[in-house]
Structure formats: structure tokens, C-alpha cells
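Missing here is one protein chain; the remaining ones are kept as they sit in the complex.
Presenting chain A:
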Amino acid sequence: MTPLVEMSDIHLAFGGIKAVDGASLDLHEGEVVGLLGHNGAGKSTLIKVLSGAYRADSGDIRVRGEPAHIHSPRDARRYGIETIYQTLALADNLDAAANIFLGRELLTAWGTLDDAAMEAATRQVMGRLNPHFRRFKEPVRALSGGQRQSVAIARAIHFDARILIMDEPTAALGPAETRQVGELVKQLKAQGIGIFLISHDIHDVFDLADRISVMKNGRLVGTARVADITKDEALGMIILGKCPPGAIPGPGAMN
């Protein structure tokens, strides 16, 4: 079966720093791929190439087998790629609805902004994620970290994404909300959406992901089905760059 996404041999350097150094990833429909690695391993940079935030120096992206031309976040959205950024990327002075519909505002038959429709849709999607949320009229600057995270997630899932990138989506969430996001991931997966999940919580990743890819110093240590390796082996990949027998080694694997 053709993968939903294939990123091959991606390189990206910031000045002298090789943030991503020949990394390759793939993702299938209805699959969750966990992306693991230390701080600064290059996870965010790699997925930002897919979301159009950065342009790779070299490398190649295919969506459903076709070469994809992603030069801006706009292009990425056109391929059905939605992203929850680690930094959330919210407009602080705007309210939840304005943030969720940022760049994709709903219009009335007159061509004017349809604030009522946007607010109604916001209530609906936020109700799914965070049923207690009430502060619809306030700038998101005034919201708690968890509430802001819900807004960022709502923005990504409201528009029929086919490919969802979640960069540490539960970093600011409490246990209850984290569980909710876990449920959401399972739901979206069941709908056939492919998900890249970046997280430092190896237990969460083992719970939710079908496969994991591990990065170290911008290079791919290896990729494995979670069924084929143990958590300890995964930690070995993250910390030492040591690729266990159950994994397919990448260029960053220690020999």
C-alpha cells in the first residue's frame, strides 16, 4: 500500500547547525507514528518541513505517492496537513474562534465575516475537547496553558485533516485532558487519519503509536513497530542511539 506521507533524506541546516541531517519518515492511513528524541534532536524542525513552516535544503516529500510541493503552510494545508505546533502558534490578542478560523474565516452569503457561525462551530469543537471551556469571548492570552492547547488542537481537527502533526500536544495538559487527547488520537486514527505524534512521554507513545521513529542529533536512529521492541530498547535508541534487532536502523544508528 502506498504510504500517506513519505519524507526521504531531508536535510536542513540553520547556519552551521545541521538540525535535520538526512532523516526519512513515513506514515500510513489510520496510523500513528511516534517521533521520539532528546531536546534538540530535530523533531520539530523535521515536521515543520512537512507543515510548510520551513523549507528543506534538500530531500523529497511524497503524499500518497505523488511528489508534494510544500513551500508554505498554505501549501501544506492544501494536502490536508494540519499541525499543532509545540509553541501553539496562537494569536494572543484574538479570541478562540478567531484563532481556530485564522486564515480560513467563514463568510456569510454577503462575503462578510460570519462571526456567529464561527463562534457556533468553535463551541462545538471545543465542547468535544474541553467541555468545561467557557471563555469564548476572551483573547487566548488570558487562557490557561491547557485551554490554549485545546484551542490549538481544535484548530487542527476542525478542518478535515488527512495528516495530523501533533508536536507535544499534551505538554501543558493535566492528566484528565491528556487522557482526552489520547482518546481523540484513537478516534482520529479510526477515521483513517495519519498522525505524527511527538512526545517525550514514552508511555503515552507506546499506548497510542503503531510505530516509532527515533532521532538523535538530526539523524534518524531507526524506526520500529512498538510491538517489536520494549520501552527499554526505545530508551536505548533515544539515549545511546543504539538500534535493537526489532528496529530498522537509520543513518544515525550507532554501530
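Following the convention adopted for this analysis, a contact is a pair of C-beta atoms (placed from the backbone, for glycine too) under 8 Å apart; a residue touches a chain by one contact, two chains touch by 3 or more; residues count from 1.
Here is the rule we go by: contacts and distances are computed from a predicted model.
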Report summary line: Out of "Glutamyl-tRNA(Gln) amidotransferase subunit A", "CO/xanthine dehydrogenase FAD-binding subunit", "ABC transporter permease" or "Molybdopterin-dependent oxidoreductase", the chain not pictured bears the UniProt name "ABC transporter permease"
Report task. For the chain that's not shown, point to the residue among A:113, A:235 or A:248 touching it. Result -> A:113
Query raised in the report: Looking at A:5, A:61, A:98 or A:208, which makes contact with the chain not pictured?
Result: A:98
Report summary line: Listed in rising order, the chain A residues that touch the chain left out are 51, 53, 72-74, 77, 83, 85, 89-94, 98-99, 102-105, 107, 111-113, 155
